[in-house]
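A single protein chain has been omitted; all remaining protein chains appear in their positions.
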Amino acid sequence: MFDNRYGTGQSTLDGLIRATNVLLAGKTLVVCGYGWCGRGLASRAAGHGAHVVVTEVDPVRALEAAMDGYRVMTLAEAAPQADFIVTVTGDINVIDRHHFELMKDGCIVANSGHFNDEINLAALDDMASGVSRPRPYVEAYRLRDGRTVNVLAQGRLVNLAAAEGHPAAVMDMSFANQALCAEYVARHHAELVPRVYDVPADIDAAIAALKLSSMGIGIDVLSEEQRRYLASWESGTS
Amino acid sequence: MFDNRYGTGQSTLDGLIRATNVLLAGKTLVVCGYGWCGRGLASRAAGHGAHVVVTEVDPVRALEAAMDGYRVMTLAEAAPQADFIVTVTGDINVIDRHHFELMKDGCIVANSGHFNDEINLAALDDMASGVSRPRPYVEAYRLRDGRTVNVLAQGRLVNLAAAEGHPAAVMDMSFANQALCAEYVARHHAELVPRVYDVPADIDAAIAALKLSSMGIGIDVLSEEQRRYLASWESGTS
Amino acid sequence: MFDNRYGTGQSTLDGLIRATNVLLAGKTLVVCGYGWCGRGLASRAAGHGAHVVVTEVDPVRALEAAMDGYRVMTLAEAAPQADFIVTVTGDINVIDRHHFELMKDGCIVANSGHFNDEINLAALDDMASGVSRPRPYVEAYRLRDGRTVNVLAQGRLVNLAAAEGHPAAVMDMSFANQALCAEYVARHHAELVPRVYDVPADIDAAIAALKLSSMGIGIDVLSEEQRRYLASWESGTS
Partner (left out) sequence: MFDNRYGTGQSTLDGLIRATNVLLAGKTLVVCGYGWCGRGLASRAAGHGAHVVVTEVDPVRALEAAMDGYRVMTLAEAAPQADFIVTVTGDINVIDRHHFELMKDGCIVANSGHFNDEINLAALDDMASGVSRPRPYVEAYRLRDGRTVNVLAQGRLVNLAAAEGHPAAVMDMSFANQALCAEYVARHHAELVPRVYDVPADIDAAIAALKLSSMGIGIDVLSEEQRRYLASWESGTS
């Protein structure tokens, strides 16, 4: 979770900026998907002075985005005003042929989700009369009606392709998590049945505590009285 | 969740400002607890130009607060620099005698958690040589060493006491939720066993969709192809 | 400047919230005018989760607003999507008849500029079939086409009418400024000719230094070497 939320936001913007050297302030940036990656990206882009628009298919997430201060609309509504469209959904063909048809000249599209499925490049290719490469990592598709659509990193993860991926400061937590999970499995395999388990809350807490400590941050500890008070509440509600 | 996250932030600040008429810009405001209420309050206070410090007992939440850009420390470290301390934890004696001893002259403390247990007023009363009321909702405790500690609304919920509580625009969602849950229970009582259930995800989604529609916001809908792609993933991981 | 920038933002929002008890998160708030008052208001409203739109007549200020991350458009474009429209321009009839005609049902308009000239209430009155008062400080104009436009505080300064005006923490600086200016005039009147003078930079610096000191903030002091370096630059450019 931490690498998606905090790592992807910074590294995706980093990829975008390295690939294009475009100023984000004053630009309209559309984030497709408001999961952890999308939240991080939206927040960092707004912090750069971009106008952020969010598209979602889940109404609860869409409402969260609206309450967090972003404009929410369909991608068909967003496409004509977008300077950047970035997909972080994990789904397929999120940017599709009918979206390309609506984009303004010069729009830049990129993907920071799982795979290179999120942008329908086959459709774009079919609409184009030619492709040039004005900068590394930038493919400019010249459409038959004269507009240009720029695709970054051929639709592959722009934060890995054009930048360096997640900073070490975030990945350390992910790797620690995986290592401790492996240890947990080794210790408890007798009790586990074959299904998908969540990471035990204890491991998340232990890693977060280590990370805080490495950042020189101390936090409060519940007193015995406070523990009892909370426990009485929990028992009180059942 | 929506009323805690978005309602409490605004209404707590509203209560603080009405009770004190103090400018938040440039002030240090300490938020005790980084649950949904605390997040909302921290974000709105930062939006008013306050320096926000977060205290927590849970390391994962503490780390989230730090990564969200707030300073995180123990309340004992935060107390000497605080202009405001607001509790939103749901626990008891979060602000205790040894914290009052560390506060600077004029510090303002308030509670926006569950009950009036979060501030140890008995201890403060014991430390004080007198109490005056400079404004409605403000009790100024004169300590024997000459410092003053101001308590808002006698430690009761400052957003209810000194402001008007949650705006209707948020409570409508909470009430809709409760109404639809009651209907759900009425329909499914035969299948339910006596324990605490989460709100069914369908109800949350239905309420969010209604709210978005009332805000004039349309969102995207998964295509059949996208549904299949996501489903194949879900089956692929099990 | 400080009272306009930091005081008006907080006190205008305070007035809006007290008058309406409406949640700002997710709402579209239009700020007419991007001077110091408008900047403060835009920043504080965005900090509450509102979508902020700025209207301006000055292109440099309009561009600043866009680069600061706000949407900029004409008031005629903004009116149909606005939940709130607040004027802070110092001009007359900024919200005029043709804007009222475009507003959506329930729009809330308020003024936080100099006088009660910024909203053309005579035109609105002429368009209305009736006026009711659902809450103190709120006048609901029922238009003949069925829509309602809500006017706060009869177009008078909403931060003075419905809230308490600028917090003391800001006005102290303004009064100190006026007092020190009066002293300056008394001392230098022999040298002054009858025209409008700017506040001498020394007085601004002295007041800011006092304020910082009262906030417990120390700042760096130029070394002799640094002074010489800067002076050599200044002489170098003339």
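Should a chain be cited, it is by its letter among A, B and C, assigned in written order, with residues numbered from 1 in that chain.
Keep in mind that, in the parts below, contacts are C-beta pairs under 8 Å (C-beta built on N, C-alpha and C of every residue); 3 or more make two chains touch, one makes a residue touch a chain.
Predicted model only: the values in this text are computed from it and were never measured.
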Sole residue of A:131, A:215 or A:231 that reaches the chain not shown, by the stated touch rule: A:215
Among C:55, C:81 or C:111, the residue in touch with the chain that has been omitted: C:55
For subunit A, residues in touch with the removed chain: 6-7, 9-10, 14, 17-18, 21-26, 43-44, 46-49, 164, 166-170, 215
For subunit B, the residues touching the chain missing from this view: 25-26, 46, 49-51, 63, 66-71
Touch residues of subunit C, complete complex, unshown partner: 2, 5-6, 55-60, 62-63, 66-67, 72-75, 77, 90-94, 117, 195-196, 204-206, 208-209, 211-212, 215, 217-223, 225-226, 229-230, 233, 237-238
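Everything below uses one rule, namely that only the chains that are shown with their structure count from here on.
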C-alpha-based rotation, subunit A on subunit B, 0 to 180 degrees, nearest 5: 180
Numbering shared by both copies at the subunit C-subunit A contact, with half separating same from different: same
Between subunit B and subunit A, distance of the C-alpha-averaged centres to the nearest whole Å: 26
Touching two or more other chains - residues of subunit A: 63, 66-67
